[in-house]
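With one protein chain removed, the remaining protein chains of the complex are shown where they sit.
Coming up: subunit A.
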Amino acid sequence: MKYMLLINAGSVTEDGAAEGCDVQDWVNYDKAVQDAGIYVSGESLADLVTATTVRVAADGTRTVVDGPFAETREVLGGFYVIDVPDLDAALEWAARCPGALGGGSVVVRPVADFGA
């Protein structure tokens, strides 16, 4: 079963890295996910100031705006999709993720299965 781990950074340092863990922690985690054979996909996202929002109104008018800016303390910083047997296994991988440290959090969501 596939789960998406949505990694919300807690306090972010000047250079955009999450506090409480360093690059090596992420490299190690990524390697562990790959080695366990559960990796489906994953990306880390560029800084939030680079984000752009698009909306299309009922009449087809397109609106493009800068942002969103972080209104809450937590900002989506990246994600993994992993394939594991059950929620307990997914929670275990979420707990090992460096993004869960330092005031950050990892939201675990099952990927919807439409019986394809």
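In this section, contacts are C-beta pairs under 8 Å (C-beta built on N, C-alpha and C of every residue); 3 or more make two chains touch, one makes a residue touch a chain; residues count from 1.
By definition in this document, contacts and distances are computed from a predicted model.
Between the names "RNA polymerase sigma factor", "NADH-quinone oxidoreductase subunit K", "Xanthine dehydrogenase YagR molybdenum-binding subunit" or "Thiamine/thiamine pyrophosphate ABC transporter permease ThiP", the one given in UniProt for the chain missing from this structure view is "RNA polymerase sigma factor". For subunit A, the residues touching the chain absent from view are 1, 85-88, 91, 110, 115.
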